[in-house]
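Handing you this structure, nothing more for now.
Only a single protein chain was left out; the remaining protein chains are all shown in position.
So that you can tell them apart, the chains are marked A, B and C in the order they are listed, and the count of residues begins at 1 in each.
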């Protein structure tokens, strides 16, 4: 509604801007009208002779959008003035045929089914990008399965993990989103066709046959009953995309934190005109992450609108339905935009394994205290070990020394552990637990889903 | 957090207040701790001898909740002070065993897994209530499959439908929610167990075996990797319950509109102390609908919190995770409360078929104009018929007469239609289109899902 | 972002679509750039000779929006490619001057200040429409100060009120919103100017003077410090408009309920092509209310986005700021659209006082039971009166008679009250309490605010 192709260039994708353009929105409604004419003619509801003129005129390129906009305000929706224009166009070709335009249908039938057709296009794009994101993450997970990295909790150094484990965590969520999107299609790609009050009464005894033929023509499911005021189907699209955007936002938050000048462990791919600053040559702005994070701020509120709008009155709603019109396309576009950005970021991510390793030493060995405690505990008991190592840690911190220095001078410790033992225990690569196993598990699931993608 | 058992009595259910009580929350964390001890002993990580004392002390009844609350503030979560209390209790019984309390686990493991156990309880209750709601709606749909009712669009009389069709629409959504809840369980009923940074490093080489044993002990799925900062599993619970609440809100909106004094077509069941007013004896407040509608106002915003909170930092979040603790239980309770109310309302709904029939005449026959137009159009062409009937409608409205009166005096009309024809065409029961067929379709799906429930 | 002029025609207003068009957005940023050049030249920071070329090129009509969009994606905002285009244009006119374009400023300075200028335009429109809405409501309140109407609680008939009281309630909220909007301006109409990190360091010792001159040039307040990541100023706009939209939604809900075919007490103004239905001639859809109700569904979620986005990092945010760009214009436009609709609805509202009076008898006098009880209670005590009247009410309901019939046959009642008394007590107009006084109080406040508007 905010009429901006400019911000769309930042937050959406080219493909999605096409899917949800005014022109495409109108075309999808016209696709409904054309299929309706075919289905009704096939069932003998309208004459076969009306079909050619109607289908020929179902071309958004021939619709006067400015006139449509002018009439849409008072009408309260787009379908009423669209059907008027279409009828006039058909009348210009074949006056008799024009009587059968939109026969037995209501505005909501055209608007809802048109939107479902747009959603199908959109979901195809999202599925494709999501598969590529999965591929990129699988590659990162395999490549860095053993690359040590600071594990951070509460934004504090905690214990070593591996960068592969981190990527596997992102991938694990992506795989679940693929499942959700597959389950969703079975519910949302459904025809809406009910006529003025949802009974198809004006089609006499042929309502259901026409509906079935229409669904087949459009490649949509025939629902058990029209769903004009049961909006869980479309609200679910919002919900599943909201979940996906949340996961993309989490990935973007992680990467932008890794990319801080102070951390510098990973970076978005570099490209001309992307994220640089002429006056601050050292800067490398995470523009892809910013888009994903902005989406993660926006989509939750937009999803709540779709959910609030579900409380719809009787057989056609007053407010709740209309609230969907801009909101759902916005959710889809923001999700697709965030997804495209994170796919590009993941595919071209620069990973600085050396810096990751170096940062593990920021705490001068203290991050490895638990490993030393456990090893020592195996010999003298956990509680005793805990006390000794804790004391060593405090001493190291107070005297600003590396923990190793303190440990090798502690007689209680060197009574049990050699300097070599200590060096080994202080090596983060030796204390990553099940990181590699978790990576393997996630990659196995990934391969089961995407058998073609074994190249990682 | 708002500490109110009083509002809980209005918006939640007894069962859910039990599932999410402070006591139950603590017990579920303790269930995790007990199962952890058993699993670790079975894998030889801790001594078998430690198990009896630990499991015996995992009893929420023995925990000092006031002390826990006092310590929770500075600690920032409930698990830290809980583990402290538990350790102290175990030490009182068996000092050696107390060393193995919470071994290798982190606070989030206990909190998240405990919450999953609560969610399992909650989903069981919701599934049961949802099945009963489906039964009640199926009964209404069958019983009123042919009961004529005003179909209202934009809150205006539109065309006749049947009350059975309305109930079938509500049911249709419920059946989809049952599918979603089934799909959801496969993702959310998963163990969270990763240790301090998600690697299980402190368990050496036995992390994964312990995790597997622990999952089996608790009857939960073993996920491919810990999910401490991948929150789509729990956010999906919020989303699916949000969709369900939206559908319940729609049902409540419809029923409360039917129940208006001015409409009086249906009513909530009457009960002592429920919805009456001593000073206004004619009042019959829709208290069940009010609860469902309040939930439908609240849950969308709460879902947006769960989605916003998904953007979690690294291996333990700062804010996003904590935001879930009150929010998810609130969503579950509000959904369960709304569901229980609407189940009761649907089961005991009073339906006034006579008043439904009478209200169809509010427009003095104009609601049947389309039926007359179609019949006439079959004889003299649709456009001609449309003009004639429209003129008759305007005349009837202008002269404040019933449409029938005008029709039977219109020479153009009576040339084609007999008075008997006109009476038949003005009968709403004859113009409900595919209403009955749609009811049958939904009921077939219902029976496929719930073969036991063929009694409707 | 959703690129739709079509839905904008439904939900926004012509004026607002102009204020927030891509073109106007760019022009407002260019207004900032032109004023910056003037201010810097006046302070001797850049040469006076650079000003004419720069200001001449600050014309959005000369900007290539398609090229801007193409560059905005990788750049991550609109200001970077805009400044590039502007610089190139100035260079074409005066190469030397082009060196001083955007001197010392950062992208966010242009974007934020440009947005503040758009908001000023928008607030002017909203204030004007709000004043007209207040006038219309004041007129309704005065005109129907004594028009009896069913007061409905829980959507059930409760007690009589007057339609003037209802209108006064709507007006009362509008008057508070006018106060809020006035208070808001003092905070939001503030310059944002801080340079790359908010210190204006590149302007040496003249930063503050330039800022002061720039604020004066643009007619904005000079804030104590730049507010690039302190977003309460703009989030407050969202909040206040959200409150206003909530009140408009309440008004729309009320009117749409009054307008139900079953109630028919009031109606939106009738106009060609507005809210009618060719196949259902009796329909009169509340299209204005639908727009306001859709806004009331959407704006709360959008406001939550603005609030979520406030958590911005350091000196320039990653996600939170970007989330504002589409969201705030959408909130403003939805509010303005809802306001314009409700202004039109209030100005042209058809009020059916006769039907209001008739509906007061829907409960066959029971709505007046409290009045009878009080009168009787004055003679025989409240408890005794309550019992007698309650019994009469039940009898009337059970025998389907008007309460009057039962009352005049009740010996206990007629011992105290004459038939004339009873008729008087059953007259709703006599039991509207302080309705008229409340109307007077609100109108007095209205007149104090809007002394010019005494015509109601």
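Everything that follows uses one rule, which is that a contact is a pair of C-beta atoms (placed from the backbone, for glycine too) under 8 Å apart; a residue touches a chain by one contact, two chains touch by 3 or more.
Quick caveat: nothing in here was measured; it's all calculated off a predicted structure.
When the missing chain is restored to the complex, the residue among B:296, B:376 or B:417 that touches it is B:296. Although one chain is not drawn, the whole complex shows that of A:147, A:359, A:432 or A:445 it is A:359 that touches it. In the complete assembly, the contact with the undisplayed chain comes from A:369, out of A:369, A:406 or A:422. The chain that is not drawn here is touched, among residues C:261, C:308 or C:340, by C:308. On the side of subunit A, the interface with the absent chain consists of residues 150, 152-159, 256-257, 259-263, 275, 278-287, 290, 300-301, 304, 308, 359, 362-363, 366-367, 369-370, 373, 386, 390, 393-394, 397, using the contact rule stated above. Counting over the whole complex, subunit C has residues 99, 151-155, 158-161, 165, 168-170, 172-173, 176-177, 179-180, 183, 187, 195-204, 207-208, 211, 223-227, 229-233, 235-236, 239-240, 242-243, 245-247, 249-250, 252-254, 257, 293, 296-297, 299-301, 303-305, 307-308, 310-316, 318, 370-371, 374, 382-383, 431-435, 437-439, 441-442, 444-445 touching the chain that is not drawn. In the full complex, the hidden chain is touched by subunit B at residues 1-12, 17, 20-22, 25-26, 65, 68-78, 196, 202, 249, 252, 256, 271-275, 279-280, 285-287, 289-294, 296-298, 300-305, 308-309, 318-320, 322-323, 325-327, 329-330, 333-334.
In the analysis below, only the chains that are shown with their structure count from here on.
With centres defined as mean CA coordinates, subunit C is found 33 Å away from subunit A. With touch defined as above, residues shared between interfaces to two or more other chains in subunit A number as follows: 196, 249, 252, 293, 296-297, 300-301, 303-305, 308, 318.
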